[in-house]
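Note that this complex is displayed minus one protein chain, with the remaining chains in position.
When the chains are written out, they are named A and B in that same order, and each has its own residue count from 1.
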Amino acid sequence: MKSYTKIKDIPNLSETIKDAILLKMNPFEFQDLGKNKTLVMLFFNSSLRTRLSTEKAARNLGMEVMILNVNDAWQLEFEDGTIMNANTPEHIKEAAQVISQYADVIAVRAFSALKDKTRDESEYVLKSFKKYATVPIVNMESSTAHPLQALADATTISELTEKATPKVVLSWAPHPKALPQAVANSFVEMMQYLEVDLTITHPKGYELNKEITKETPINYDQEEALKDADFAYVKNWSSYNDYGTVLHQDENWMMTKAKLGNAKFMHCLPVRRNVVVEDAVLDSGQSVVIQQANNRTYAAQVVLKQILENL
Amino acid sequence: MKSYTKIKDIPNLSETIKDAILLKMNPFEFQDLGKNKTLVMLFFNSSLRTRLSTEKAARNLGMEVMILNVNDAWQLEFEDGTIMNANTPEHIKEAAQVISQYADVIAVRAFSALKDKTRDESEYVLKSFKKYATVPIVNMESSTAHPLQALADATTISELTEKATPKVVLSWAPHPKALPQAVANSFVEMMQYLEVDLTITHPKGYELNKEITKETPINYDQEEALKDADFAYVKNWSSYNDYGTVLHQDENWMMTKAKLGNAKFMHCLPVRRNVVVEDAVLDSGQSVVIQQANNRTYAAQVVLKQILENL
Partner (left out) sequence: MKSYTKIKDIPNLSETIKDAILLKMNPFEFQDLGKNKTLVMLFFNSSLRTRLSTEKAARNLGMEVMILNVNDAWQLEFEDGTIMNANTPEHIKEAAQVISQYADVIAVRAFSALKDKTRDESEYVLKSFKKYATVPIVNMESSTAHPLQALADATTISELTEKATPKVVLSWAPHPKALPQAVANSFVEMMQYLEVDLTITHPKGYELNKEITKETPINYDQEEALKDADFAYVKNWSSYNDYGTVLHQDENWMMTKAKLGNAKFMHCLPVRRNVVVEDAVLDSGQSVVIQQANNRTYAAQVVLKQILENL
C-alpha cells in the first residue's frame, strides 16, 4: 500500500483483514518495522477514537508520533494563484512539502463543512496533501470518506459473522445536527468490496451519492429492511441531494431493540443515546460498538504496516 | 494498587513514600516495567505540573503516553437515560470503555465547577470512569480530591522532617477567585494518615467538609495555630458550607515571614505572590515548593509502578 485515502487503496481486502486480526492477537510483533520512522498526525477537526487508535497503532509498530492540531499552526490556503492577503498565511503547497520532510507518513483529518458540495467532493484538503506531500498519506476522515473506520467495521464483521454472506443493513438514524456522509459512504463501499448482502434504509430525501451506492438496494421501509439482518449499522447523515440539510429528525427512525431483532448493532461512535439508538440496544450484548472501536487500532496498524513495508 | 483515585487506595503509605524516594534517586530503574504499556492522560482542565510530572513519571517507567485534551474530542454526557439531543454527543459509558482499549492506565483531570455541591461530591466524572473503564484509573485532581499532590506533599514532609511527629499547619489564604477544596481535602486526609500533628486554620465560614476534617483541630487564630509549626501548608479554598463562595479576601491571612516563624513553607502551586504569600517567604530558604513540585514526578511514578506491578 502506498497511501490509504480510500477503500480501493487496499490491494487485497481479505488478506488485510486477516492481517489486522493477527495484529490484534500480537500487536507488538512488528515493533522494529517503524523504528526511526515518524507519523505526523494533522487534525483540522475533533477526534477521540481516530486520534488515540491511530497513535496507538503507530507506536505498536515502533514509530514515533508527532501530533499537530492545525489550529496551533497556521490557517492553510488551498486555492492556486490566490493573492494571499487575507486569513490564510500558509499555502498547502509549502505545508505539505515541508511536513513531508519531518514525516515518513502523514495522516490527515479534515471534515466536510457541508457548505459546498462540489468543493467537498473534490476532496481538496486530502487531494492537496496527496498532490504536494512526498510521503504516503492516510485519511483519518475526509469530506466524503472515512476508510480507516470502514476497515475496522469490515474487520469486526469478519470476526463476528457466522455466515458466508451475512445480511448487513445500513440504517439512517435521526440526529440534532447536520453530519457528513463520510462514514456511510465508506461503509457502503467497504461492504460492496466484502462478501455481504447489503441493504440501505433511510427516509426519502436521504439518498447517498448514487455513484457510491450504485446497485445497492435501498428500502425506505426500515422494519422491512432490517428483517433477518445479521448486522445493523446505524448512522445519521445529512441530505446529500439537498446538500448538508437536516430534512427532519424523525424519531421513529431511532434504532430500538424491537427493530433490531437478532442483528448485531454497529455504530462508529460517538453515538447519541436515545436519539440514534435506545439505551436498551447499546447496553445489550447485541451491541458490538466497543469491539468496533477496538478494531480501529488494528485497522490503522495494518494500514501503517503495509505502508511501512512499501517505503 | 489497582487504581489511585483517593488517598485510601495506598495500601501502605510509609512503604510507598520510601519507594517514591528511591525512585527519585534512581528514576530509570524500572524502565522495563512499562514496556508496551500505555498511559492515556485526559484533561478536562488546565494543568502544568500534573501534566508534565505524570507524563515524565510514565516515561521514566518506559510507558508510552497519549495525551488528550477533552476539548479536542467530544463533550461527554454523564447522566444515565438522557435523550442526548443537546450539547453532549458522547456518553461516558462508551468513552470510558473505548479509551480502556487503547490504554493500560487512564489518568483523568476534571475540576469541580463549584456550582453543584451534591454533584461534585458524587465525583461523577471520576466515578464514571472508574465504573465504565476496564483499566486502572489515576486521579489527576477531581472535584473533591487531589491525591497525587497529597502524596508528593507527604513525600516532601518525610524527606524534610527532623522530628518523629512534626507539627503541620494547613492555613487558608486569600485569593481573588473561587477555588475548589480538592487540594486541602487531600492534604488533610493524607496528614491524618501520616504521623504528624495537624492543625487547620482559616477564617470562620471556611470550614472544610467535616467528614474529611473529622477530629482535626481547627483554630480560627492563624498566628496561634502557626506557633512552633514545622510545616505550614498554605492554600486558598472557597467556602464549603456556602458552596463555592468567596466570603471575603482578608489580606491579613496572607502568609508572611513573620507569621511563618521557623516553619517550612509549602504550597501546591501555582501560587499568587503577595496575595497568598509574600515574596519574602517564597524567595527564602524556608520555601520548599520547588522540591514539592519535583516530588510530583516520583509520587506519580510510584503510583504508576504499583499499578503496573498489579496489571
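Methods note: contacts are C-beta pairs under 8 Å (C-beta built on N, C-alpha and C of every residue); 3 or more make two chains touch, one makes a residue touch a chain.
Values in this document were obtained by computation on a predicted structure and should not be read as measured data.
Q: Looking at B:S14, B:Q75, B:T134 or B:N274, which makes contact with the chain not pictured?
A: B:N274
Q: Quick one: say which of A:L22, A:A73, A:L247 or A:L311 touches the chain that got left out.
A: Residue touching the absent chain, from the options given: A:A73.
Q: With respect to the chain omitted from the figure, which of B:R49, B:K130 or B:H202 is a touching residue?
A: B:R49
Q: Mind listing the subunit B residues that contact the chain we can't see here?
A: Here the touching residues of subunit B are 28, 43, 46-49, 51-53, 55-56, 59, 69, 176, 269-275, 279, 282-283, 289-290, 293-294, 297.
Q: So which bits of subunit A touch the chain we can't see?
A: 36, 38, 40, 64, 66, 68, 72-74, 77, 80-86, 89-91, 93-95, 97-99, 101-103
Here is the rule we go by: only the chains that are shown with their structure count from here on.
Q: Rounding to the nearest 5 degrees, give the angle of the rotation that lays the CA atoms of subunit A over those of subunit B.
A: Subunit A sits rotated relative to subunit B by 120 degrees.
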